[in-house]
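What you see is the complex with one protein chain gone and the rest in place.
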Amino acid sequence: MNETMITIAGNVATELRFVRSDRGTSLVSFRLASTPRRYDRNQGGWVDGHTTYVTIVCWRTLAENVAGSLHKGDPVVVFGRLRVENWEREGKTGTTVEVEAQALGHDLSRGTSAFRRTRREQR
Amino acid sequence: MNETMITIAGNVATELRFVRSDRGTSLVSFRLASTPRRYDRNQGGWVDGHTTYVTIVCWRTLAENVAGSLHKGDPVVVFGRLRVENWEREGKTGTTVEVEAQALGHDLSRGTSAFRRTRREQR
Amino acid sequence: MNETMITIAGNVATELRFVRSDRGTSLVSFRLASTPRRYDRNQGGWVDGHTTYVTIVCWRTLAENVAGSLHKGDPVVVFGRLRVENWEREGKTGTTVEVEAQALGHDLSRGTSAFRRTRREQR
Partner (left out) sequence: MNETMITIAGNVATELRFVRSDRGTSLVSFRLASTPRRYDRNQGGWVDGHTTYVTIVCWRTLAENVAGSLHKGDPVVVFGRLRVENWEREGKTGTTVEVEAQALGHDLSRGTSAFRRTRREQR
C-alpha cells in the first residue's frame, strides 16, 4: 500500500507555528478548518456542513515559503499525506490528525495572489 | 468548499458492526488499518511506515453488500468523505476520524473476487 | 512534483486484453466508462452527466487477479496514476488517457463479492 493522499480546502484557523530543528530543518504547522457546503433539497439552498479540523505540517522550502506567505484566516488548498496517530501520554489518550503537505497554495476562488518564485530548491 | 474526499487502502481490522436504524436504514461500520510502504534509500529496501486507523461507515445498499462480503483481515480500497470530529462526553474528550464510503471494493492486488450484482438500487 | 493520483468509479466497458511480455510480466488493460450523476435543481431529480472513458492498465499480480475476476459490465473502483499521452504515428495524432492501477476492486455499492486472497506477492 502507498501513502494515503488527500486534498483539503479550508481556512488557516490558527497562527503559524515555526520551528527549526537541531539539524537546521524548517518546520511550520497550523490548524486548518474545512467546512463543506452542500445543496439541501428540502431547504432549496446551500447549507454548511460539519467543520473538520486537521493539522497541516510543512517541511523545508515549503515551510519557509508558507511562513512568508500565510496568515490566520487565509483560504488555502492543501495536497499531502494523511496520518492519524493515536497517542497515550501521562495517562491521557488522544488522536492527532495530520496532513504533511506536498503542495499548498492560496485558494484563488477566494482572492488574488502575487507570486514570487524562490530560487530552485533541492528536493 | 466541497466535501473532503479520500481514497484509502488497507485491511479490515475489526469485525463489522451492523445496525439498522428505527427508520429501517442499514448502517455498517468497521476499523480500517492502512500501512504505507516506502522505499528506503539507506536500507535499499521497502519498509513499513506508520499505521493509520480510520473508521469506515457505509449506508443503505452499500452497507448491505458490505455485510455480505467483507471479513476481518480482508484487503480493501475505500473512496469516501473524510470527517474528523472532536467530541466531549462526561468529562472526556476524543477525536473520531471517519470515512463515509461512496465506493468500496476488495483490493484485487491481493486476491481474486467473484462478483454478483444486486438488483438496481435507487440512489 | 509527484505522480498525479486519481480515483475513478465506473463500469468495465470492454473485454479485458491480457498480454505477457517477453520477460514474463503480466499486463491487463481495459476501457472504463465513468458516468457521474448529479442532482439537478431545476428538474428536481438526478441526471446523468457526460461519460468519461479512460484506459485502465494493471501489472503483475494485480493483472493476474484482475484477469481472473473482472468481466465486461462489472462496476469497479480504481485508484492509480493518471498519464495523458499525445502521440503521432504515420501522420495521425491522438491522445491516450491511461490510469495505471495500484488498487482496484468490484464496487460493493453495486453488488456483493466473494474474495480469495492470493499467497503473499513480492511488491
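Here the chain labels run A, B and C in written order, and each chain numbers its own residues starting at 1.
Just so it is clear, contacts are C-beta pairs under 8 Å (C-beta built on N, C-alpha and C of every residue); 3 or more make two chains touch, one makes a residue touch a chain.
Quantities reported herein were computed from a predicted structural model and do not represent experimental measurements.
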**Q.** chain A, residues in touch with the chain not shown (by the definition above)
**A.** 5, 7, 9, 37, 46, 58, 61-62, 65-66, 68-71, 74-77, 79, 101-118, 121, 123
Q. In terms of residues, what is the contact footprint of the unshown chain on chain C?
A. 1-10, 34-38, 49-50, 52-54, 81-86, 93-97
Q | In chain B, positions touching the absent partner | A | 1-2, 5, 39, 41, 44, 102-103
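Everything below uses one rule, namely that only the chains that are shown with their structure count from here on.
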**Q.** Centre-to-centre distance between chain C and chain B (centres being mean Cα positions), rounded to whole Å
**A.** 20
**Q.** Distance between the centres, which are taken as Cα means, of chain B and chain A, whole angstrom
**A.** 23
**Q.** Two or more partner chains touched - positions in chain C
**A.** 5, 102-103
